[in-house]
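One protein chain omitted, others in place.
So that you can tell them apart, the chains are marked A and B in the order they are listed, and the count of residues begins at 1 in each.
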Amino acid sequence: MTKKTPLKGIAEKLIFVAVILAAWEIVARAHVFGARSEIIFPRLETIARAFVKNFVMGYAGVSLWVYLFNSMKLLLEGMAIGILLAFLFSGLCMVSHGFHNVYSLVVAVADLLPGVALLPVVIIIFGVNPGVIVFLVVHSVIWPMSRNLIDGFKSVPKLYVEAGRNLGLSGAGMLFDVYFPAAMSYILSGLKVGWARAWRGLISAEMIFGIAAAPGIGMYINQMRTNMNNAEMYATLVVIIIIGLVVQYGILNPIEKHTVVKWGMRKL
Amino acid sequence: MKKLLTALLIAALLCAVPALAEGAHLTIAYQYGLAYAPVVVAMTEGFIEKAYDGDLEVEWVQMSSGADINTGVMSGSVDVGFMGVGPAITGISKNVGYKIFTNLSGQEHGLMSNDDSINALEDIVGSENQVALVNIGSIQHIILAKCLSDNGYDAHALDANLVAMKHPDGMNALMTGSLPLHLTTNPYIFRERETEGLHEIEALKAAWPKENSFIVGVAAVDLHDNRPELYKALCDGLTEAIDYVNGNLEATAALTSQYDGNSVEDEIRYLGMGSYSAETQGIEDMARFMFDNAFIEADPGNYSNLVFDNVKGN
Partner (left out) sequence: MSALLKIEGLCKVYDDDSREHAVIDDLNLEVAQGEFLCILGPSGCGKTTLLRCIAGFEHCKGKILVDGREITGPGTDRIMVFQDFNQLFPWLTVEKNIQFALKRQGIRDRARLEAITSDVLKKVKMDGHERDYPYQLSGGMKQRVAIARALALKPAIILMDEPFAALDAITRNTLQQEVLAISQQENCTFIFITHNIQEGIVLGTRLMLMQPGGKIAIDTKNPIARPVSPSSPGYGPLWDRLYAALYDTQHANNT
């Protein structure tokens, strides 16, 4: 087996991206979709210009930064609440059999419900304010996260628990010093799924429920779509991709590297 | 590798052949709701096929927004679409490659409130009262802007008060008191008018009466220029469908109520409150207003630039 250098990994990714971009450009220049192909399938240069335009001019005099800022604020709020609640409820599941029974049912049912379908109910409960979006983000994070946490806690080897008890652990100490690190792989994949679900949940919620006073990125995309500004729309998707990559490679992967990979519990 | 390519090529040809070998083919995209009643009639009664001299296969596609239909027409996968006059004008200004070939319907719009202290535009402008409507930049938004402009306010004076949500969600929010105002269209507006405790802000009614164009049909320029027989069958079929609706309200209701989920009695009532006509009304004004107030970036031009030459109206 040859040892792979990190540089080679990066090169592979870059080549892949270059091929995709080249393919896009070829399709765009070939006017595959007829004479007006440029509007629905713009060239890279057009998208790049639109990218800059999104931030400099934005829509109706409001820069994309403002939309991004609003969305990120709601996203982080929702994720923080969702993750915290998932930890709380999954922790309770380990303590109480009855709670576990009920909560597994709740997770199984609630995880199936698309957030936007809940919108009418949520509006009735929360009123018309950004709390609705936060709620939908919480909804998209809490269930997959809970699934992973409960699976993770359940799969903690009995051996660690007994060794922990033998060394004097119980209650919260056991939870923090044994259950959390032992379930770290599950916690991390829960975070990955939760993060992706939260992003998508946020954007799809904002696309159909938009408060003009606090406009978000989903509303921006919808606006660009309605106005047939496809280049600007693609450029906004690029922004979403960039944020996703920053989180994956800048936050999640380093956490993984410094925990489960370092501990030999998982390969990178 | 060569074999694979050959196989792919053959597969592609096999897919393409039936479309070429059979008679004429037309893809029509429409949307959901009472305002599209003549389209449902034309589809179920086969009016377009009957008006065409030859073998015609019509493919009906239900889409959920004018923006989707615009993309479909531009990519060449949709020949004909029915959409709000707003997205149609946007599409023409963006040079999507279609023009309006018929008017379809006009509908009532209304601005309803559940708050007794809100009775006129002056109670809303400058306040924090939220107004729910289906989408920012939608026809309802433009009608609100026009209403503001007609009454001496800035067209965008209420932009920061808007909340975009689907018609039924907005109706729910209004009825449960989650927000004070909802701007909506047939049939939701009728249900809200019949609901106790809600009252109407009258100023909006005049901004875009039901005789004005609301839903229009657009056809690809390519269809109009290169397949005139097919284009004519399309226009004739739609005109017949519109006449059918106007002459047979009950039969129409029996057809459309299956799709709309209303009782036949309600459906007859709601259909009666709409206005179905092939003749356009007010679209040039609308286009001008949209351009003047920055709802679109490019000038859509005058009436003849908006419609094909067979269309009557203004």
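In the analysis below, a contact is a pair of C-beta atoms (placed from the backbone, for glycine too) under 8 Å apart; a residue touches a chain by one contact, two chains touch by 3 or more.
The shown structure was predicted, so the numbers you read here are calculated from the model rather than taken from an experiment.
Colleague: From the touch rule at the top of the page, work out which displayed chains the omitted chain touches.
Modeller: Checking the complete complex, the chain left out touches A.
Colleague: Can you say which of A:L169, A:L191, A:M224 or A:V239 touches the chain missing from this structure?
Modeller: A:L169
Colleague: Of A:G9, A:P114, A:P157 or A:P254, which one is in contact with the hidden chain?
Modeller: A:P157
Colleague: Given the full complex, what residues of subunit A touch the hidden partner chain?
Modeller: Within subunit A, the residues touching the omitted chain are 157, 159-160, 162-163, 165-169, 173, 177-178, 181-182, 184, 259, 262-265.
One rule holds in what follows: only the chains that are shown with their structure count from here on.
Colleague: With touch defined as at the start, can you tell me which subunit B residues reach subunit A in the complex?
Modeller: Of all residues in subunit B, those touching subunit A are 65-67, 70-71, 74-76, 87, 90-91, 94-97, 130, 132, 135-138, 156, 159-166, 168-169, 172-173, 176, 178-179, 294, 296-297.
Colleague: Quick check: in the complex, which residue numbers of subunit A touch subunit B?
Modeller: 33-37, 39-40, 60, 119-120, 123-124, 127-128, 208-213, 219, 222-223, 225-228, 230
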